[in-house]
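Removed from the display is one protein chain of the complex; every other protein chain stays in position.
Chain lettering (A, B and C) follows the sequence in which the chains are written, and residue indices restart at 1 in each chain.
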Amino acid sequence: MIRVGIIGAAGYAGAELIRYLAIHPVAKIAYLVSDSSEGKPISEVYPSFLGQDLPLCEKYSIERVKELCDFVFTVRGNGGAMAIAREILDAGIKMIDVPADFRLKDPEVFQKFYKIPHTEPELLKEAVYAIPELRREQIKTARLAANPGCYATCSILSLAPLVRGGYIDLDSIIIDAKSGVSGAGRSKLSVPGLFAETNEGFKAYGVTTHRHTPEIEQEFDSLSGGSAHISFTPHLVPMNRGILATCYATYTKETLSGEALHEIYADFYKDAFFVRVLPAGAQPVSKCVSGTNFCHIGTASDERCNRCIITGVIDNMGKGAAGQAVQNFNLMNGLDETAGLTMPAVYP
Amino acid sequence: MIRVGIIGAAGYAGAELIRYLAIHPVAKIAYLVSDSSEGKPISEVYPSFLGQDLPLCEKYSIERVKELCDFVFTVRGNGGAMAIAREILDAGIKMIDVPADFRLKDPEVFQKFYKIPHTEPELLKEAVYAIPELRREQIKTARLAANPGCYATCSILSLAPLVRGGYIDLDSIIIDAKSGVSGAGRSKLSVPGLFAETNEGFKAYGVTTHRHTPEIEQEFDSLSGGSAHISFTPHLVPMNRGILATCYATYTKETLSGEALHEIYADFYKDAFFVRVLPAGAQPVSKCVSGTNFCHIGTASDERCNRCIITGVIDNMGKGAAGQAVQNFNLMNGLDETAGLTMPAVYP
Amino acid sequence: MIRVGIIGAAGYAGAELIRYLAIHPVAKIAYLVSDSSEGKPISEVYPSFLGQDLPLCEKYSIERVKELCDFVFTVRGNGGAMAIAREILDAGIKMIDVPADFRLKDPEVFQKFYKIPHTEPELLKEAVYAIPELRREQIKTARLAANPGCYATCSILSLAPLVRGGYIDLDSIIIDAKSGVSGAGRSKLSVPGLFAETNEGFKAYGVTTHRHTPEIEQEFDSLSGGSAHISFTPHLVPMNRGILATCYATYTKETLSGEALHEIYADFYKDAFFVRVLPAGAQPVSKCVSGTNFCHIGTASDERCNRCIITGVIDNMGKGAAGQAVQNFNLMNGLDETAGLTMPAVYP
Partner (left out) sequence: MIRVGIIGAAGYAGAELIRYLAIHPVAKIAYLVSDSSEGKPISEVYPSFLGQDLPLCEKYSIERVKELCDFVFTVRGNGGAMAIAREILDAGIKMIDVPADFRLKDPEVFQKFYKIPHTEPELLKEAVYAIPELRREQIKTARLAANPGCYATCSILSLAPLVRGGYIDLDSIIIDAKSGVSGAGRSKLSVPGLFAETNEGFKAYGVTTHRHTPEIEQEFDSLSGGSAHISFTPHLVPMNRGILATCYATYTKETLSGEALHEIYADFYKDAFFVRVLPAGAQPVSKCVSGTNFCHIGTASDERCNRCIITGVIDNMGKGAAGQAVQNFNLMNGLDETAGLTMPAVYP
């Protein structure tokens, strides 16, 4: 058994971690931190946990981490992980930060997009940007993993084969992404978050300014050795979970046929259990990966326009957050990558 | 390993069985029957099963059942199980019928509500109406279990403590039930089933005539030794999964306080892992049990009107179908009742 | 032209009033009061009003009311109308209060349910509880109309023919009501109001304690000359608009056949343009009245249980609030009752 702590248990991503870890064959939830629910069972916040054997919520302290945990997940607001990462790592405990504190390698870019200075630039260097399908070996030996953003995970997986292979013009990339609303989290209350305001409506937001833009570009640069400038446009779908990224890019070399395009993806992901490339021409449906760590990808070549159209779907809370975190946890602990993660989607 | 067959794998309840059994610690799916998908992987019907190790779909034959299965779940249309139950049982293979063929003890009542004659009245006598919380010992030794209906399960669990204890007038019972639309299944196409027709709307249906009425009354009679006449009104909620039954009944003896009422429930279900009685005054939310085998119950006493108001929630596909079937499977095979069923709900 | 003011324009009911009045043939919106949006166009709050010719929002003052208005709608929080009603009426201006300040005749009952003392008991006596189908003549001559609650309107219309006719036992009435979420309004933000928390879930709330209970009983008492004690249970449906009330009651005299029951309703509402009694056996669908002032009613007799089951639907924002307010406005101003209210529902 590996005893794990979840620092920030009462938000959606924290709860989703509990959901996966509650049936994990090796992990044992030993420490739940939630300031707002101190002393209470987490089932008071989420009655979906009634019947689970879970510790009461506590406030955070490094002493309790040392006492109770072999491994830590941080799921705090911006800046919340960088404030405690060093003391956790110094105690010899590995950790995964699920939010954004350790994703962007350049502290200045971090500050520009998150509006706070980065106080741990050395750890930033050390942290591994942890998409297992692209950096499996690095993750296995990491002390500190930065779990990628939901939109970023979906976008990067959708285009990685073409970016790494040099098939597309890095400055032609347009990612039109759509997400369910759970991505907005549970703690910020506002009129637009009301059911009646969101339901039966559709809108774009953060046009040209979303925080996942530099995260995606950083990874594309790393994959290609080049310098990408992408247009990334997120939209809000009236549903709870799921992301679909529709990715457009112009071919650099010859125009690929639908079959050739599909072959590149099938080959690239042939050993990736959680990434499923659909048959050529098929389109993925976001709900087919709901509640799981799977990613489904559809490929189409718009030959008339010399452009490919790639569609990827994940669960923003699964492969886009807690699922991928557990996958990384498995790798960092020498476990089978799929441990505790194989249940099919709840459908319909 | 117990090798299981699912006869009728392509409907929603069949798919839900696969979902639970795919991660069951002891069951191994060995045989999937779907006439419409013969020769194909079930993931062509449900891409949510991509990545799962499952056999191709076949047509039904008793030879293949004998060859491949230690246990069988039937999930066919009305009359589909009674046509094959005898040959399966004769082969020494236990089975659970998820739909309605073996629920009603009286063949005439069956014929009245299902419009076909019952061809296996002897098996009808033998079949155990399998709500584990009420008939655990009988189920453990059964060859043939009739898995209760979704509305019936929720209604019966919600009122069983009061019916058995004689606290309420059996002719005063009103059950106002609300269900997500997956209960209508996948095979019948009609205009009212279209998304645009169902979404943003709410309606009652089957008023005074729903098939689960005699099922509920049969079980109330069994629990009470009396004769119940209930008003049961189902409604359609624009959501995929979940049932909430709001149950009203007049007290026979003295008016119960909220605390006394709650105490009856807490005591009755104190050993039932999957039935969770909420604190007095709390109301259950259907989505808190979504995708699981749990049932949450809220109790309220309307003392001014000498009446109790009990609210129960289940997932119509979970405790209302496949989840309860797996729970029964566990009992019929000497396993821990909770095997493969402990994952918390997907929330939100 | 009748110049109208809306005191409390930025909430959902205020906006719905604007929507109806914007195309009213006689009313002209002359004064919009919203403290939070003072000096701004209402289209900043609701872009759905872009293109409409509407005054800017202002703060409330009686001087502006006198200057600009021939008629006033108040749509403020509890206590907001009683604070200004007298000065409006004293200026010779008739008014309709859409919320609850003038609905309950007994100030003590008001205080019990709304937690504030009533400061205008004399106006309470004068105010007409304004369901046009039941008090048309009184409304025509009223200075001050109390617009009924959404649940109350639906419940009362659903049972009025039986209550007035003495066909049912007043103490047997159970109203199981379901509402879309816009009824909760726009100003109160809370976690349960988030899209992700409400979507795909169903729950009861306010069990045995909801504020519309005394309102319904008061009107049943008035209709019957008796004293009703009802169980009223509201539920939240994951949709924006619409109420369905499923009403149960035991017959006092003989058990009515379905046809006889239907006949009572068809006769009672034969001259009510906005109340449509469906053919016997048909069930109303909430979305068929969405965005309108219509009420559809379905009748069923559960003869086996000596009980009727009546189902009524309205739009909580239409016949349940702004639509009925405009209907009352028409009556109070000698206009055709249907003026500006005949557009069919937006469907699907």
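In this text, a contact is a pair of C-beta atoms (placed from the backbone, for glycine too) under 8 Å apart; a residue touches a chain by one contact, two chains touch by 3 or more.
As the structure is a computational prediction, the values presented were derived from the model and not from experiment.
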Visible partners of the omitted chain are A, B, C
Touch assignment to the omitted chain, from C:151, C:251, C:274 or C:329, lands on C:274
Across B:132, B:148 or B:238, the one contacting the chain not displayed is B:238
Contacts from chain B to the absent chain lie at residues 12, 180-182, 184, 186, 189-191, 193-200, 238-240
Listed in rising order, the chain C residues that touch the chain left out are 12, 15, 18-19, 22-23, 46-52, 182, 200, 240-241, 273-274, 276, 278, 284-285, 287-292, 294, 296, 342-348
Residue list for chain A contacting the dropped chain reads 171, 174, 176, 178, 180, 194, 196-197, 199-205, 207-208, 229-231, 233, 235, 237-242, 244, 246, 248, 283-288, 290, 298, 300-302, 304-305, 307, 309, 311, 313, 348
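The working rule: only the chains that are shown with their structure count from here on.
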Among line, ring, star, complete and other, the chain contact graph is complete
In whole angstrom, the CA-centroid distance of chain A from chain C equals 46
For chain A, residue numbers touching 2 or more other chains are 12, 182, 200, 240
